[in-house]
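First the structure, in the form of structure tokens, and then the observations on it.
Here the complex is missing a single protein chain, while all its other protein chains stay put.
== chain A ==
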């Protein structure tokens, strides 16, 4: 466990970082997710919490600023909090509404490629996922640009069902209902 504090002495110094906003806890108040940060700290480092969020500490912080500056800082932090909250809500909504599409595309009568779209909405690095697909299914797997902008993973072979299973198993963050399997019969016209 990391030490809560210790201004000097042995190096490297261990610093605790907040699990919510990733800053050192003393800077949480500037992050916009103060409430959550406080709860997190209380749970994980009760000693530090007592030190940082005591009445005295707060009062001391306040007294070093002029009244007007305090007001401005207050307003600013409120704005920031609102912004952070709305950003989070948006991300959640995006998660709930976005769909992963697994497309089976016929390449040449009995030969198929499988295209996977929409993984990036769930915070996955598609380059890495593509690599994993290739390893898991022992086929070629690559990230390709799609005409409408954005990128998709193209896996060689008809793997739509396997990929569906793999995604639901390995990435618990992705709700199964949000994955769609479609078949694209249309043959690509050679230019």
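The rule is simple: a contact is a pair of C-beta atoms (placed from the backbone, for glycine too) under 8 Å apart; a residue touches a chain by one contact, two chains touch by 3 or more; residues count from 1.
Everything that follows uses one rule, which is that contacts and distances are computed from a predicted model.
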Exercise for review: Name the absent chain as its UniProt record does, using one of the following: "Translation machinery-associated protein 20", "N-terminal nucleophile aminohydrolase", "UBC core domain-containing protein" or "Translin".
Suggested key: "Translation machinery-associated protein 20"
Revision key, fill the gap. Where A:26, A:132, A:162 or A:184 are the choices, the one touching the absent chain is A:26
Revision key, fill the gap. Among listed residues A:15, A:50 or A:138, the absent chain is touched only by A:15
Review point. List the chain A residues touching the unshown chain?
Key: 5, 7-8, 11-15, 21-24, 26-27, 30-31, 60-61, 64-65, 69, 73, 76-77, 80, 125
